[in-house]
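One protein chain omitted, others in place.
Here is chain A:
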Amino acid sequence: MSMLPPSRPPASSKEPALSVSIPGQRRAGLPSPGITAFGLTEDESAVRTLSRGQRWALVGLTVVLVTALALRPMGAARTLVAVATLAYLAAVAYRLLCVRHGTSSAGAVQVSDAEALALADDELPAYTVLVPAYREPEVIGQLVGNLGRIDYPEHKLEVLLLLEEDDDVTRAAVAEVALPAQVRVLLVPDGGVRTKPNACNWGLLQAGGELVTIYDAEDQPDPLQLRRAAVAFRRLPADVVCVQARLSYFNSGQNLITRWFALEYVTWFEHLLPGLVALKAPIPLGGTSNHLRAAALKGLGGWDPYNVTEDADLGLRIARAGLKTEVLASVTLEEANSDFVNWVKQRSRWYKGYLQTWIVHNRHPLRLIRTVGLKGYLGFTLFVAGTPLLAALNPVFWYLAIVWFVAEPAAVGALFPGFVYYPAMVCFVAGNFAMIYAGLVSARAAKRHDLLLAALTFPAYWVMMSLAAVKAVVQLVLQPSYWEKTTHGLSGVEAASTGKAAHV
């Protein structure tokens, strides 16, 4: 009977849309062996979903399960229900633990305006901003305006606009505007995988900056964000290789979906992310506005071009290498997905990417536990695998709960012996309330009183998440590499800077 608010979504990005199957072959032109130019091995990549060992493990598990269901159907079903209940309880507990640590820990790295502006131009490191875009001619104007607001010395800043070779529409749009001097257009050669992480790797290969970050074309970063990140990196120890800025939405008031989405981000960045940092758990990065030390990023192998949430995967690789991620108190405004179908597609890709990430990093579970610790591993599993799997499982338990309340069939009762029934009931009733209340608390903490209705109606959003999760799980089996296209420009909100002449 336990149903849980499917948890917080991956803070991932809106990639350049693309809906092609990714061929297995390597892209020509990458100089060194491995999946990326930076030596990412096949073992570390989602190029193949399951490794040989994992395939055998899955086969073995299936055999055990089928045998058990055949020989002792009730016993096996009860065991499954008990395991699911335990997972739900653990997920709720871990989430509340995160909120607790998130509210009491030091939280984000603070760099005041004065501190950010105090650094002389010569003291600032060279910075590369990667802006991947694919078939998004309408956002090029916004990009120019958004870049114009960034406060960073011209000779220290390099913006690489990454376009696919065959993307005629965007290339045409770029040709029509006067790009600021520090923007370079890079054409990602055609002929291999065509994903955002692949484009970013191409950009990284030519990047001259000491620090690197990614923005989407329509992102509106805090103008001082690069300076804040640079100051933060100077201040933080060398093993902090990534600072993640907070993401928020400029169109959160557009409709209920965008309000839910905004509330989800508020919860994520106000409570859960600081909580994960405090708990020293691996942090799945958000798709944009993560600022990285370029050398460390190259040393880690760059982004996995085959993972549909390459950001989450990179966060994990950072933790596995014994390196750290911190949260930066600076906000980037993005466009929230406002359309139901479009939202489900985007979310299902995130969930699929989360599962890919969990699978990739579980090829050597013992080695992983040794590097991130058992607590970190459990946190990683609960967040990265638990989020999509429990969301996908929710409809089953919702159904059982409804059937139980309506008709109390003996078969459902038999699935829940006392020691499972009471925890499941507590989880179902108190867990759901706790999650709604946590949303309310997060909205209050962020002084986002406009998200009140979203907080109170959050369960409807969980239903949407479940839809996306089911789709993600099915797709992971049938089309592991299929990249769901996310449509942008649905906000109807005129970005403040659209069409403004560029000057830097």
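To be clear about the criterion, contacts are C-beta pairs under 8 Å (C-beta built on N, C-alpha and C of every residue); 3 or more make two chains touch, one makes a residue touch a chain; residues count from 1.
Heads up, the rule we're going with is that contacts and distances are computed from a predicted model.
J.: Would you mind picking the UniProt name of the chain not drawn here, from "Cation acetate symporter", "Response regulator", "ABC-2 type transport system ATP-binding protein" or "Dolichyl-phosphate-mannose-protein mannosyltransferase"?
T.: The chain we cannot see is recorded in UniProt as "Dolichyl-phosphate-mannose-protein mannosyltransferase".
J.: Pick from A:R48, A:R78 or A:R149: which residue touches the chain that isn't shown?
T.: If we include the chain that is not displayed, A:R149 is the one touching it.
J.: So which of A:A57, A:A76, A:L96 or A:A321 would be touching the chain we can't see?
T.: Among A:A57, A:A76, A:L96 or A:A321, only A:L96 touches the chain that is not shown.
J.: Just to verify: which one of A:T170, A:N201, A:S248 or A:N290 makes contact with the chain not shown?
T.: A:S248
J.: For the full complex, which residue in A:P223, A:G299, A:G373 or A:P395 touches the chain that was left out?
T.: In the complete complex, the chain left out is touched by residue A:P223.
J.: Given the contact definition stated above, which residue among A:V331, A:V396 or A:V412 touches the chain not shown here?
T.: Residue touching the chain left out of view: A:V331.
J.: Go through chain A and note every residue touching the omitted chain.
T.: 96, 99-100, 103-108, 110, 113, 149, 220, 222-223, 246, 248, 250, 270, 329-331, 333, 405, 418, 422, 429, 433-434, 436-437, 440-441, 443-447, 449-450, 452, 456
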